[in-house]
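Before I ask anything, let me first share the structure, which is written out below as structure tokens.
Note that one protein chain of the assembly has been removed; the remaining protein chains are unaltered in position.
And then subunit A:
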Amino acid sequence: MIEIKNLTVAIEDKQILNGLNLTVNDGEVAAIMGPNGSGKSTLSYVIAGKEDYEVLDGEILLDGVNILEMSPDERAASGVFLAFQYPLEIPGVGTMTFLKATLNAQRRARGEGELSTPDFIRKVNAAAEKLEINKEMLKRALNVGFSGGEKKRMEILQMALLEPKFCVLDETDSGLDIDALRIVSGGVNALRAQGRSFLVITHYQRLLDYIVPDVVHVMSQGQIVKSGDKDLAKALEASGYAEYRTGEAA
């Protein structure tokens, strides 16, 4: 379970998150919607531990432990996963090499043994098949020359392999056509399980037709301003974010 308490964050002296409170229960899929500039991406980066953000106050508890004290890789090993809006390219590093390095790094950090190569390959192949990722793609350098849809599927493949406790999906639907959206959502839905929670960040209700959330939160000016069930997302789609923009500078 993840509990975010009074999270206050600034970047370059500009305060972005203003005492945000949010709880995501075990096995729950929570969606966060909100207008541009409401702080959604900042929230995802602060959870994952990106530098440049200054945490002024508050805490993020994963199963009762404040992860704000941890480095990004320690957070990853304790179960935090961020599916990037714009996954990075790593030239010259084969996808399989990258997957194996990250999986084994996390296992080592948790005091588990490294996976044998045959076990690892079996695991990757099984997960790749579900996401319609072909072997050719696994042979290429990570994300280099991948299409937008391929990059997003690769993010979900990594999520499936790393088996995190808390998955943050940052605008995973951006740049996806309907087919890719279906595949990616299918991959996410297959990972829904007790003991794993999701925070799905999106602008559009469309994604939530595929990944049906248990809870929907509306974010504005660095705070959660409204929460409800999946119908809240539908209502937002109809009315727009206008009522949540009050007081916003631009």
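Just so we're on the same page, a contact is a pair of C-beta atoms (placed from the backbone, for glycine too) under 8 Å apart; a residue touches a chain by one contact, two chains touch by 3 or more; residues count from 1.
Note that contacts and distances are computed from a predicted model.
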Subject >> Chain left out of the displayed complex - its UniProt protein name, from "Fe-S cluster assembly protein SufB", "ABC superfamily ATP binding cassette transporter, membrane protein", "3-oxoacyl-[acyl-carrier-protein] synthase II" or "Simple sugar transport system permease protein" >> reply: "Fe-S cluster assembly protein SufB"
Original post:
Who touches the missing chain here, A:Asp57, A:Asp73 or A:Asp179?
Top reply: A:Asp73
**OP:** Looking beyond the chains shown, say which of A:Gly27, A:Pro87, A:Gly149 or A:Gly175 touches the absent one.
**Re:** A:Pro87
Original post:
Tell me, which residues in subunit A touch the chain that this view leaves out?
Top reply: 48-52, 54, 71-73, 75-77, 80-82, 84, 87-93, 97-98, 101-103, 105-106, 109, 141, 158, 162
